[in-house]
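A single protein chain has been removed from this complex, and every other one stays in its place.
Here is subunit A:
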Amino acid sequence: MPDRARFVIHIALLLLITLLARPASAYVLSPNVVQSNTAVPQLSAPAQSREGYFVLRLSEAPTQNLMVEYSTDESFQKVERRYPWFGDFQSMTLTGFGDGNHYFRLITGSNETAAGSEQHTQLSNVVLVQVDHYSLTHALILFGFGGVLFVILVVIILQQHRRSQEHD
């Protein structure tokens, strides 16, 4: 091996080992700490989704436990579901939604806090995601087109392989 390559590898290995000494940047939120005096970050979301999945984003990294409330009603008369925010990440991916308007907002604290004592919770802005799935007809046409092309390809490969085997 060239000396230069060996030198690069040794430097790389050294760097790899020194990674151990790097302070961990993992951020673990304590489930017991709810800093109610901290402002709730702004929530944002795409206006429309054609696939039923989308990403909710925060304006800044959370410094307290957060939950996302979901409702099909803008005034949140009935909260359909609560989603716990993960760690100090600034985004959350939700999936499997049907056609319609879906409203989301943030609340501080755990599930129990939100349901039990309203005075300890803070609410963020409300975001709307409109889910409008692609037309099924459109999807089936593409599926059929892909299927025909695939069958043609498989027939060509199998036929030519058999011919070349016979020729050999």
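Points worth noting:
Everything that follows uses one rule, which is that a contact is a pair of C-beta atoms (placed from the backbone, for glycine too) under 8 Å apart; a residue touches a chain by one contact, two chains touch by 3 or more; residues count from 1.
The rule we apply is simple: contacts and distances are computed from a predicted model.
Hidden chain, UniProt protein name from the list "Deoxyribose-phosphate aldolase", "acetolactate synthase", "Urea transporter" or "Autoinducer 2 import system permease protein LsrD": "Urea transporter".
Not every partner is drawn; the one left out touches subunit A at residues 1-2, 5, 8-9, 12-13, 15-17, 19-20, 22, 24-29, 31, 50-53, 55, 65, 68, 80-87, 89-98, 110-111, 133-136, 138-140, 142-143, 145-147, 149-150, 152-154, 156-158, 160-161, 163-164, 168.
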